[in-house]
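Please see the structure below; I have some questions.
This part shows subunit A:
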Amino acid sequence: MMPDLGKYAATVLSAYGGALALLVALVVASLWRSARVARTLREVEERVRHGRD
Partner candidate 1 sequence: MGSFWEYANPKRFTQVVDRVLPAVSGLAVAALVAGLIWGFFFTPDDYRQGSTVKIIYLHVPSALLAINAWLMMLVASLVWLVRRHHVSALAARAAAPVGAVMTVIALLTGAIWGQPMWGTWWAWDPRLTSFLILFLFYLGYIALWSAVENDDTAADLTSVLCIVGSVFAILSRYAVNFWNQGLHQGASLSMDKEENVADVFYIPLLVCIAGFVLLFIALVLLRTRTEIRARRTRALLAREVTA
Partner candidate 2 sequence: MTALLIRDLRLAVRAGGGFGLGLAFFLIVVVLVPFAVGPAMGLLERIAPGVLWIGALLACLLSLDRIFALDREDGSLDLLAVSPLPLEGVVAVKALAHWLTTGLPLVAVAPVLGLLLSLPGKGVIWLVVSLLAGTPALSVIGTFGAALTVGLKRGGLLLSLLVLPLYVPTLIFGAEVARAGATGLDTATPLVLLAAVTCVAVALLPFASAAVLRMNLR
């Protein structure tokens, strides 16, 4: 299954590992902030609506 990377195995694997880790970190951070901001907005909108009643 694993291709034979020869003497450059460490090089190729660390490049893939590092790049994918950065991409995943970026995606996770974006999703996390998105969820948090959406929740805050919902709460504030909820409060504003109740305040008017």
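A quick word on the picks: all candidates are chains of the complex that A comes from, given by their letters.
One rule holds for everything that comes next: a residue touches a chain if its C-beta (ideal position, glycine included) is under 8 Å from a C-beta of that chain, and two chains touch if they have at least 3 such contacts; residues count from 1.
A quick note: this is a predicted structure, and the numbers were derived from the prediction, not measured.
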Exercise. Given the candidates 1 or 2, which is the one that touches subunit A in this complex?
Worked result: 1
Problem set entry | Touching residues (chain side subunit A, partner candidate 1) in the complex | 1, 3-9, 11-12, 14-16, 18-19, 22-23, 25-27, 30-31, 33-34, 37-38, 40-41, 44-45, 47-48, 51
